[in-house]
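Moving on to chain A:
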Amino acid sequence: MKMFDLDQGIADQLTEVSLNSAIQVRCGNSNAFMVTASTLIPLLQAFEMGGVYISASRGAAEVIQGFEAIGVDVSHIQFIDLVSSGILGGTTVPYSNVHFVDSPIMLESVLLRTLYILKTTDNERNFIFLDSVNSLAIYNEDRMLAEYLHTFINTFRQQEVLTVILNVPDQTPPLVLSNLDLYCTDLIDRGQVVIH
Partner candidate 1 sequence: MASEFKFDKEDEKFFGSVGSFGVPKFDNEMHGGVPRGFTMIAFTETGSGSELFAKQFVSPAEEAENTLYISTNEGQAEIVRIFNKYSWPLDINVRTIGEEYNSNVLEKELLASRYRLEGFRLEDIQRLAQTRFVDDVTQDYLTEVTNEVMALGPYFRAVIDSLDFFLQREDPARVVAMVRMLQAHAQLYRGLVLISVSTDGLSPLIKQELASIADMVLSFKVRTIGTDFETSMIVSKFRNAPENLKILVFRVTPEEGITPETVERIA
Partner candidate 2 sequence: MQPAGQYSRDRCITGVHGLDEILRGGIPYGSTVLASGTCGSGKTTLGMEFLVRGADAGEACAHFTATEPSVKLLENIRQFKFFDVKMVDSGLINVFDMDVLYSWLGLEKSSFDLDDVHSLIKAIVDIVNTIGVTRLVIDSVTTLCYKIKSEQLIRDFLFTLGKKLATLGCTTILIAEITSATENAHWSSFGVEEAIADGIIVLGDVERMGHLLRFLQVVKMRGTSHSRAKHAIELTPLGVMLTPMLKWGAVSDTHNRWGA
């Protein structure tokens, strides 16, 4: 049961991308989950992909529950949670598909953990969903984050893993944003939220 309509335009746009693409998905504060779901659901259901969801904006459990609430099973994708280790007791979750990294500043650990998960997965086609650059920007210095995104995107493109990077542009430092524009091959722009 969906409490909102999925953005079909995103699904349509996804049919155009290849596995070695890096998609920047721009959203606003209020439509973030709708955009996330509109991106992720086609990948899971239409394209039958497996993957890794990196949650830097919210705890993985909250994301999973959000999807469960709209009737989407995300148990076969792996979550890397960068938030919950910073909360005492936050890592006690009832989901076996959640991995924890101590902090959003441990960017290399996130990359390595993602690579590790990809090595242990049987899926033929995988995606990486990074939620979100603006959250990482809270903790990481602009130059380091820009450098990281460069490495991150190129690593997965090389491995033919679809990279989806969620971003709230007005909360992202200009240096990071411009670099993201440069490295990503595709853009899904839902940054301007229209309230009907």
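Basically, contacts are C-beta pairs under 8 Å (C-beta built on N, C-alpha and C of every residue); 3 or more make two chains touch, one makes a residue touch a chain; residues count from 1.
On how the list was made: all candidates are chains of the complex that A comes from, given by their letters.
Being a predicted model, the structure only gives us computed values, none of them experimental.
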| item | value |
| --- | --- |
| Candidate from 1 or 2 that touches chain A, complex-wide | 2 |
| Touching residues on chain A, where the partner in the complex is candidate 2 | 102-103, 105-109, 111-113, 115-116, 119-120, 139, 141, 143-144, 147-148, 151, 155 |
